[in-house]
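A single protein chain has been removed from this complex, and every other one stays in its place.
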Amino acid sequence: MKYSIFLIVAPMAMAFLVPFLGHVMPALSKGLSFLTALAGTVLSVFLLITYKTPFTVIMGGWIPPFGINLHVDMLSLLFATVVYGAVTLGIAFQLSSVVVKKPYFYMLILLLLTSLNGMILTGDLFNLFVFMEIAGISSWALIASGNKTAGVRGALQYMVVASLASVAYLAAIAIIYSSTGTLNMAQISGGLREMNSAMAALAVLLILASLFTEMEIFPFNSWVGSAYRGAPSSISGLLSSAVALAGAYAMLRISYIVFGAGMGNIIRFGSFNITSILFWMGVVTVVTGEASAFTQKDAKRMLAWSSVGQMGMILMAIAIASEKSIYGAVFALITHSISKLLLFMIVGRLVSATGTSDWTRWKGIGRKNSILGIFFIIGALGVTGIPLFAGFWGKFTIIGSAFKSTGSSYLGVYIILAATVMEAVYFLRLAHALFEEPERKPGKVNTGIVFWTCTTLLALAVVIIGVFPAPLDRKIKKIPSELRGDNTSGYISTVYKAMGR
Amino acid sequence: MNKIAAILMIGIISYGVYAAFSSTQPGSKPFKRKAQNDVSRAYLAKTVNGKKHSSIMRGMKGLENSSSNIVTAVVLDYRGFDTLGEVTVLFAAIAGIGLLLGGQKKRVITPAGPIISSLAPWIALFILITSAYVFLHGHLTPGGGFPGGAMIAAGFLLMVLGFRTKPSGVFRMLESFAGLSFVLVGLLGFLKKGSFLQNFMGTGEMGSLFGSLFITVLYAIIGIKVAAELSSGFGSFVKEDLEEEHE
Amino acid sequence: MTSNMLPFIVIAPVLLGLLMLSMPKRLNWWIFFLLNIVLAGVIFTLKSKGAMSFTFQWTLFGTGKVVQKLGVTPLGWFFLAISSAATLLFSMFSLDFNDKKHSTAIAPLWLMLVGATNGIFLSQDWISFFISWELMSWTSLFIIGHGKTSSFKAGIYYYALSFFGTMAMMAGIWLLFHRTGSWEISSGVLKTAQDLSSHRGFALTVLSLFTVAFLAKSALFPFHMWPQMAHAEAPDDFSAYLSGIMIKYGVYGLLLFIVPVFALTPRGTIKSISGVPWPMYILAVMSALTSVIGTVMAIFTNDMKKLMAWSTVANVGYIGVGLATGTSLGYAAAMFHTVNHMMFKGGIFASLAAVKYRTGEREMHRLGGLAYVMPITFFTFLLGIIAAAGIPPLSGFNSKWMIFQALFEKKMVFVATALFFASTGAFLYLFRGLHTIFLGQLSPRFRNVKEAPPLMSLSMIVLMILMLAAGIFPGLVTGRFNDILVAAGLNPIKTTLYSMTGSTTSINSTLVASVFALAVGVVFFLFVIGGRKRRVKMMDNYTCGEDPLDWNVGPDRYHYGYDFYQPIKGLFSWMPLGVVEKGYNALGRFMERLGNLVTSISADGTRLGWSFVLGVILIIVIGVVK
Partner (left out) sequence: MNNPVFLFGIGAFALMMIGLYGVLTHKNIFRLILSLGLMETGVNLFIVAASYWDGVRAPILGKIFNVKTADSYADPLPQALVLTSIVIGLGVTALALALMIKYREGTGTLEMEDKREEEVEE
């Protein structure tokens, strides 16, 4: 289990090698980048299979809270696996593209991979900040890496908002540290409650603002449309399936460990009710995100805003804080990653085939490339949460937990249900446009064995998880009890064990 | 209009923060002289691994960490993983600059004036010596690899300005190898002691120049890396400037 | 035939449909037809095996233990049987319809839809029900769209309403699950019936959520506008299925969940209006309203498929009224009308498809006189509209008679009046359809039009026979209802093969039909021996030699079928007919505006900072207010 450090270190080491290799043999550096990601995927799958109980990996030989610790449990391993898988497929997709990228591009993807895994595994508030910054920097550079100005604009917009977020996060760290004297998440847990409640509320407010930016919650998501649109499609896919996933993970971890939410508890500091903030921000995000996606004529912007909608629903699930809702949130996050990556891959190829990302000009392209069109439909249904496709069980469980919980408002749930109608409409509108009678002769879509391997894997995953959720279910099942601090296999007790207490 | 709104907004935020800080609700208050917490106290007293000392003297051996600059000890030893991340941030930023601005038009070289070109090597030499001092003494005095590296980079940049030579591809390799050796040091700790970035070189006398070899090695790596990175990053920018001059 | 056949009839069509995606189109239609024969065969043998069920258990943490159960109930079997029989006929029709010129690639999706339909009628638990329901929704959307932009607009309207209902159903299912701890439909029914006395607010919430789903599917009142778009734009051979079977899912849902709940609730538990529990009374009023709106809109419509779509809406209104009465007679009438509507609307849409197949026209005033060249199609349409208008001796009369009897029993005067109005209006639009399309003079353009191809004609003939059979011997259908009524906790109805018994009197349909046949025979005899016939030539001089294009009006304007009911239209101009559509459109526009507002935040640099700051303020406001 302590080998899980390699999930962070291996891509980092490879990334350090790339400037040298890129100087000597560019092709080798690209191939090795892919192989590193693949090896990491294998490692994470291996760890996932052999996983038994949560484990704390200490860094530098110093026990927490003095040193930094990594926390390996089902949640982090599962998400690390998803991130690794997504990045591996993303690199493969980019390698098979007609657009040739420099070695630095792959290096930055590796750094993104490192940082996302760092965010997922770390148990230290400041370390989380460091990894968030690496993720930010590498994703801005990647977004802007296209030849077009759209990407640079998107990256700048992201940069402005994310810098504000990081300032907020650092300020929150300063407040929390000056009051509790520690940066370890497990040790802070509960410490916030002993703080002056106004100070605690201020710190929580700042942390929420920064994590909301990371997680694309309205209105911290003003950058989303431009950034997703301007980025190369492989990067848009990774932003949605890996970066937003890590952001949601951080939200999940921090709200349960640092804010000290128990299952079904309502977190409040003084008169500041955190649960209702999360819940209603989720509702607002779903409505605005789906409405924005509904109006888009640009396919990449549409997918971007649809991710926002999904994140809103997941935030709502995090707010509800029951075992079921966490289960649903994790399930939905994983399936959303898979489906969205598939969609972005297809959209990327359609963009290069037609020269535009305006989907109203894609009519009929699926008639010639029917499997591509069918894959798009699979992905769309997977995101929307239609039964027999992956997204369903997560959404279904989240809605169910919302109706069970005391902390949620039924009105909010009804609003979300109504808003998801728009989601189904715009996805199927685009899916059908692919099969409509073309106005002009559609161009040829550049496919290849690599592309088909990637998309087939993802499409199969969407369908298989949709029809047989049980295998994934067995893994996710462990998460709610491990997230709780109070039992023996919980996060806090595991870290405390490592502390020798 | 926008400005008035911004001023209003800032007023509101200021009031909110003031209200939060002057809140009289119970709980420990920040910015009050408090008994220092466990974590910092343990760093200062070097009792993280549980060994208690009544007092710590210069020249003492067998401490868990022999750096007398506690900030350095925290940065490189106790929280070395953060520093690895920090190095990676810089690396990512420079790589991003390389990705965005690299591979552009050839630059036009114009020679510098005689005063600069004759003095630059001498000044650069002094800068290099000072910077070596700074990162070798990182565990004793304020300073260390980051400022040291920045100073080395400054020396090189002076040379670049003096002779208008392009920062060579050597920097790229140095960057690679320095980064890689940081990771390798970490992995050696992992192999020898079982924990990533763990000190496997032992601790020497507290307060002596080579008393804490581990920190010195890491700071040297960081110094080289930062120097190489800043130089190559500057290279990416400087090309731009020179081009603009001649357009 | 074991209970393993149950998952087979659900899954086999779906899998085969997926497989068919990679096969040639022509082969697809044959597979579709053959599999429908198999399915119909299997389904008809199911009944003799009695109650059987197939259970599939698995665990999903988020939902606990999931027990998926497929089973045959009397109600489910009834719907399954009629739908599979109708599907068989429609697939036979489609076999000839989809030649090279008219082919659509919908067979795989349609087959999947058939699987979903079977799933809906077999499901004994909400999970299976919901999965089948959603599968049905999106496959039908793609069928309605079938690759045409205009059709898809209609389809997406249908799908949006349907998905809205589905989401309401999801909420309802969860509320029910948290209350009962089980996914089973039957336990949900029992619990909700109990809750109507103990937790009335909760029970009513659940009931209304499900009702929204079922109403949306059945196009009852607030959702009544989608059939005129979807039925009209769907592939012509599919419209019959859409109108005949798909619109009945909602009816099935009402019969499955809503009706038994009120049947099991003891009288007096909730307030009732003229002997009907008030929620059911509201349903009755809404259904009656649907009928009226459907009728009025049908009168104004010029497009033959849209006209019949509105007629479908009107007929679903009758069914809804029958269900809402809450008596055995009402339920039996509703189910009877469901069957009848399936037959006569299937026949009408099939004949319209045949007309479209041969002529390519949809606007009625461009047609005329087709009875001369397409006699079988004409007779199908004729019998269909006789049934739809509720004239003996065809089946529609019987079910309508029963519905009115049920209304008299409960003395629901207002609803009965509305239905009488709708019934009368039906004569107007149905007759117009008949004479504008089939009677009058045959346009020279269509002189060479031939009768529909053999298989299409055959399926229309079968439909005619079925309509006549159900009309003359109502007991053939009504005799099946007593099992269902007893299972739902109601008294059986009195019925024989020849006659039906209502609340005030009974009627012998066979006798009526005999008298009718005698009268027709006499008239025909007189017609044969009567005076000479003289054919009138098609006249082309009605514009007195002037070209109407000179006055900026098309020649259409001068067809007598164009804007036929102009005076009546003026009569009804005060009715706020489009108000619900306008509401939906306004909602859509509001959402678009909201989306534009949100996306415009990123338009320039300063707004990014503002969005962040305002986000912080939003957090504070939500956190403090709550």
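Going by the order they are written in, the chains are A, B and C; count residues from 1 in each one.
To be clear about the criterion, a contact is a pair of C-beta atoms (placed from the backbone, for glycine too) under 8 Å apart; a residue touches a chain by one contact, two chains touch by 3 or more.
Values in this document were obtained by computation on a predicted structure and should not be read as measured data.
Under the touch definition stated at the start, the shown chains contacted by the missing one in the entire complex are A, B, C. If you put the hidden chain back, the residue from A:F126, A:Y327, A:W359 or A:Y496 that touches it is A:F126. From the options A:A141, A:L238 or A:L343, the residue with contact to the unseen chain in the full assembly is A:A141.
Here the missing chain is touched by one residue of A:H71, A:R349 or A:K477, and it is A:R349. Residues 602-606, 608-610, 613 of subunit C touch the missing chain (whole complex, contact as defined above). In the full complex, subunit B touches the hidden chain at residues 2-3, 5-7, 9-10, 13-14, 17, 30-31, 33, 35-36, 39-41, 43-45, 47, 52-58, 68-71, 73-75, 79, 82-83, 85-86, 89-90, 92-94, 96-97, 100-101, 140-142, 146, 206-207, 233, 236-237, 240.
Touching the omitted chain from subunit A are residues 97-99, 126, 129-130, 133, 136-137, 140-141, 144, 146-153, 155-157, 159-160, 163-164, 166-167, 170-171, 173-175, 177-178, 183, 226, 229-230, 232-233, 298, 300, 348-349, 351-352, 355-357.
The rule is simple: only the chains that are shown with their structure count from here on.
Averaging the CA coordinates per chain and comparing them to the mean over all protein CA atoms picks out A as nearest.
The mean-CA centres of subunit A and subunit C are about 43 angstrom from one another, to the nearest whole unit.
Each of the following residues of subunit A touches two or more other chains: 201.
Residues of subunit B in contact with at least two other chains: 16.
Per the touch definition, subunit A reaches subunit B in the complex via residues 2, 5, 9, 12-13, 15-23, 57-63, 65-68, 102, 104-105, 107-108, 111, 114-115, 118, 124, 126-127, 130-131, 133-134, 137-138, 140-141, 144-145, 152, 175, 178-183, 194-202, 270, 500.
For subunit C in complex with subunit A, the touching residues are 21, 58-63, 130-131, 134-135, 138, 141-142, 145, 147-149, 152, 155-156, 159-160, 163-164, 167-168, 170-171, 174-175, 177-178, 591-592, 594-596, 598-599, 601-602, 605, 607-609, 611-612, 614-616, 618-620, 622-624, 626.
On the side of subunit B, the complex with subunit A involves touching residues 16-17, 19-21, 23, 25-31, 34, 36-40, 42-43, 48-50, 77-82, 84-86, 88-89, 91-93, 95-100, 102-103, 169, 172-173, 175-177, 179-180, 182-184, 186-187, 189-190, 193-199.
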